[in-house]
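Excluded from the complex is one protein chain; the other protein chains are retained at their positions.
Presenting chain A:
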Amino acid sequence: MNLKHILKMIKFHKFFALVIILQVTLSMSVVSNSFFLGLKVYKEWSLAEGIVPEELITISAKTYQPGANFQSLLTEDLDELSKIKGVKGVTPINLTPIAAGWPNTIYDSEGENKTSLQTHIFNVDSNGLNVLGLKLIEGRNFNSIDVKYSDGSEQPNVVMLSEAMAEELFSDSDAIGKTIWLAEDSSPVEVIGIYSNFISSQFLAAKGMPYRSILQPKVVWHRENAQSYIIRVEPGTAGSVKNAISDHYAQIVGRTGGRPDSLADVKWQVFFERVGTFLMYMTISALLLIITFCGLIGLINFIVSTRKGQIATRRALGAKVSRIIWEFITENMVITVVGILFGLLFTVVISSMFREFNGLVAADLIYALVVAVVICLLNAIAVTISVRKTVKRQPSELLI
């Protein structure tokens, strides 16, 4: 069956060809975009955290005691939390890894030619690196002299950078001993160490910079913000430690530990909406493919019924059943491919219009081809089901 004949047949059934093309175009666009959303969520979800979320608990201890001494409460908290069975270490912290909020802007130099970079500055004590389970790659860890305990007035003069941060700032040279500025017009701080990467926030992850972070040896106590801690626990003890933390604060009048969460819980909370959206679109896609399949069977049945005479003549002249089925499949495949090409175009246009798709690259279009293959396969099955029944009948029955 040559292409000229196929095109002639398509032209003859142009209305139905158009319906099939539209059906395939729309299904392809909806399913591919859903697939892309799922792919993006999967990519973000499966990004290596660099820490063990299941073994890290975050709490925000709040105080409403009249005249409370926040400095001594901080010391008490560190002491009491360390005593809980299963706890391996505690550090005060100002942000939650994986889910830090709005980023900080830092500078690589002073003056007009300075370059600014977005990152997250995590304030921790000298246990911070070990509690988070990060590896020291170069330089040294904070010591007790580096850590500045204050109501916010004291600024440390050293920091540690994540590997990604160091690469970003000092790609050409060794970062150790270099200086950076943590705010505009601030005093410079010296880089004393480089540690292994961990995901700092979803904000930077969405911008393709998930591992940018800075550790600063700083512990601030003040009334307005509750004091947050990160607690490292023995594997498998997160549940019991969370309960013990809640019980501990419940016994102290004027204190509350809020709701302790493991970083695995935090990650799930952060991803909940995205996973929900992905599931929603995948359900829609599955339904759409089923409906498209039913519609195709109906359409092709009708087309076959209008071509009974043609089928009968060809059968009478000795054409094999499989050959006739194959010709119908080929004919429909030409129509389907046109629909798929339009669908791909729609997919690219839609995915470039919305920020939901940020982070996808051109290579991901290969996954759209998977969707295209599935649609072609459904089309072929629909054609086979519809044509087979008619073709198998005797030519004489078809010609009556």
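Heads up, the rule we're going with is that a contact is a pair of C-beta atoms (placed from the backbone, for glycine too) under 8 Å apart; a residue touches a chain by one contact, two chains touch by 3 or more; residues count from 1.
Throughout what follows, contacts and distances are computed from a predicted model.
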### Query
Just by its UniProt name, which of "Hydrolase TatD", "Malonate decarboxylase acyl carrier protein", "NADH-ubiquinone oxidoreductase chain L" or "ABC transporter permease" is the chain not shown in this complex?
"ABC transporter permease"
### Task
Determine which one of A:E110, A:D247 or A:E273 touches the chain that has been left out.
A:E273
### Residue, one of A:I121, A:A205, A:L299 or A:I329, that touches the chain absent here
A:L299
### Message
Among A:I6, A:L26, A:I137 or A:M282, which one touches the chain that has been omitted from the display?
### Response
A:L26
### Summary
Where chain A meets the left-out chain, the residues are 15-16, 19, 22-23, 26-27, 29-30, 33-34, 62-66, 222-224, 226, 250, 254, 256, 258-259, 269, 272-273, 276-277, 280-281, 284, 287-288, 291-292, 294-302, 305, 346, 350, 353-356, 400
